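In this view, the complex is presented without one of its protein chains, the others remaining in place.
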C-alpha cells in the first residue's frame, strides 16, 4: 500500500480557474506513483507558525510526474496558498487517506454528484471510470464552474444546477438527481453535509460519500477528524475520506 | 517636530553588502522629509502573527525620496527581512526616536566609534558632520566591514580593528581609541554595551551613545525599552536612542 | 444573532455611565495617552485605560522588559509609573483635553516582605475620588509582574478589595481578572459580591522565555506577562465562562488584532473590549473600527 511521506514539492503552476477557485500543479512523482483515487494531500502553507496545521486537499488530477489540486479560497490558509509562485516549494504529507481500488468498482451506471468545491474531490476517481457515469454538479453561480470541458470527456451526461439560475437548472442539484435516481446502480458524492445527507436519503444503498472535517494530524493519530459510523467514530483521514452511506450515522 | 506615521513603503533594493550584512532601500519620501539623524524606523516583517512585534532599525542613509537601512541577519526577523524583494512593501512606523538637531553639534574634532552593527546607526549623523570626525570601527573580521569607501569620504581618519586581525589592528577598537582620547572634543558611539561602557570610561565628558534594547511599541507608550539614567528609567525609543554618557547609570 | 457591526459602533453602559462605543485601549499599552495621539484620535475611543497607577511612584523592573514569543509577547514592565499624584497632576490634565472617557487602572503592591495592597487600593480610590473626575476605576488585582502572594486567587481578599474601592469611588468600578487561575468564574462571583460594576478580563498569562545561548531567562525579571493573539483562545474561553455566571457588563481583553477578533469577544459574551498588544502591532487599523 502507499506509504505517506513528508516531502517538499515544487510548484509548477498556480492559476485561477473560476471565481474563487484556483488550481495548483506540483512536480510530485512520488505521489503519482503511490496514490489511489480519493486520497488526499496535507499541505503546510507558509513557514513557521502562521498557518500551524496542514490543510487537506484532494488530489484532483495526477499525471506523469505531476499532481494538481483545485481549491477554493475560503480562509487565510487558502488565501496564502493562492500566493504561491512557480518555482516555490510546498511541504506536503501525502498520499493520505484510504483510497479506492478502482478494480473493485463493479457498477456500470453511476451518478457522480458534486456540490461546489466537492467537484475537486471527485475528479480523480472520475478519470478512472470514464463514460460509466453522469455528473450532477451544483454551484452558486455559473462563474464558479470548474473545468466543465474536462468533465464532458469523462461523463456521459452532465446536469448542472446553480443557485441563481445563471447556468442549467435553477435550484438544488439534489432536485435534479431526485428525478433520475432509478437510472443508477451506484452514487459517488462530495459536497456540503446537508446535500450529502439528502442524496443518501434518495439513494441509501450503493452510495459513497467523501467527508470533510477539520484535521490536525492527517495521518490517523489524533482522533481529530472523526465521523460517527455505526461502528463508532472513524477517522476521515485514515479510514476515509470516502465512506459508504450505510456506514454513517447521519 | 517630526510626527511618526504607520505606512507602507516600497522596497527598491535589498542586497548583501558584507558577510551577514544587508542593505535595504525603500521609497520613503515622508521619512526623508521628516527624520532627524539618529532616528530610526520600526519595521513589521512578514504578515500576520509570525513576527508579531516591529523590529527597530536605524536610518542609515536618506536621500531624495529614499532611505536605506543596513542590517545584520541575527535571528528570524532579520532573516525574513533579507528575503524581501524589489517591489514588495514593508509596513513601517517612522520616524521614531528623539533625533539630533545637527546645528547644536558644536564640536570640531569628534570620534565616531562603531562596534559591528553599530556602524549602521552612526552613518546618517556622520553625513551631517563630514570631515569633523575620525572613525573608529571594530568588527569581527574584514569581510564584515560595511561600505568603508563611503566613510573615507566622510571621515578624516579611519581606524579599523578586527578580532582576527584580518584588517587593521588586531584587537578591540577601544584599545585603538584609548591612545587618542586627548585628540577629540566629542564622541559618538554605537556598539555592544560592554564596548560603550569602556568608551564612556575613557571619555566621560562629551560622549554620546546610541543604545539598543528589545522594543514592543517603539513609540513610547509601553515602557518596554528603557535604560537606567540618573533621572530614572528613560525610554530608548522616545527619549533616545542617543543619550549623553553622563546621563546613564552604567 | 447579534448585529456585530452595529454593536461595534453603539454606546456601551456601565451602570448609568455611557461610553461612546465599546472600543477601549488596554492599560499599559497606551501609556497615559500622550504619545499615542500621533496615531489615534483619542476622541473617537470608547475609553482609554491608563497605565497601571500605584500609590507611590515606581521605577519598574530591570531590562530586558519585553520579548517576542510565538504569536505573542512577554512583558515585565513592573508598573513603572509616576504614582497616583503624578498621574493626577501631570497625566490626567493632558487627557482631559480630549473628550475621551478616562479609566484609571490602579494597583496595590505586594512584595515578598510586605503587602500593603488592601490599604493601597483604599487610598488610591480615595485620592482619585477626592481630586479628579474620571470615568472609571479599573482594579488591577492581576499584575503578574509584581512579586508577592497570588492574591488574585484569594476570593475573600478579592471581594474585600473590590468593596473597599467601590465604597470610596465616584466613578464606575471595573475589576480586571487574572487568567492565572483554575477558577475564573469563582473570581468573577467574588468581585460581583464585592460590588464591582463591571468585569474586565483577561490580564496577561504568566510566562517565561529562556535564551539558550546564555541559558538564562531573557527578561530581567525572569517571568513576564504573555499577551497577544496566542492567548486569545484562553481569553475567549474565560469571557464565555464568566458570561454564564454574571449579568454584569464584561470587557473582553486578550489577543485582539482585527475586527473579527473583537466580534469573537462579542460572541463570547463581552459587551466591550480593550485593545492591548495590537497597539504595538498595527495601530493604524484601530481607526477603521469607528
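The letters A, B and C name the chains in turn, as written, and every chain counts its residues from 1.
Basically, contacts are C-beta pairs under 8 Å (C-beta built on N, C-alpha and C of every residue); 3 or more make two chains touch, one makes a residue touch a chain.
This structure is a prediction, so every number in the text was calculated from the model and none was measured.
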Sole residue of C:102, C:268 or C:286 that reaches the chain not shown, by the stated touch rule: C:268
Chain not shown: contacting residue from C:129, C:163 or C:234: C:234
Residues from chain C at the interface with the omitted partner, ascending: 1-2, 4, 69-72, 74, 150, 152-153, 178, 180-183, 205-210, 212, 215-217, 222-223, 226, 228-234, 236-237, 240, 255, 260, 263-264, 267-268
Interface with the undisplayed chain - residues on chain A: 3-6, 44, 49-54, 91, 93, 213-228, 232-233, 238
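As a working rule, only the chains that are shown with their structure count from here on.
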Centroid comparison with chain C (C-alpha atoms), farthest chain: A
Cα-centroid distance, chain B relative to chain C, in whole angstrom: 35
Centroid distance [mean C-alpha coordinates] between chain C and chain A, Å: 47
Chain A-chain B separation of Cα centroids, rounded to whole Å: 54
Per-residue multi-chain contacts in chain B, two or more chains: 49-50
Contacts with two or more other chains, residues of chain C listed in rising order: 70-71
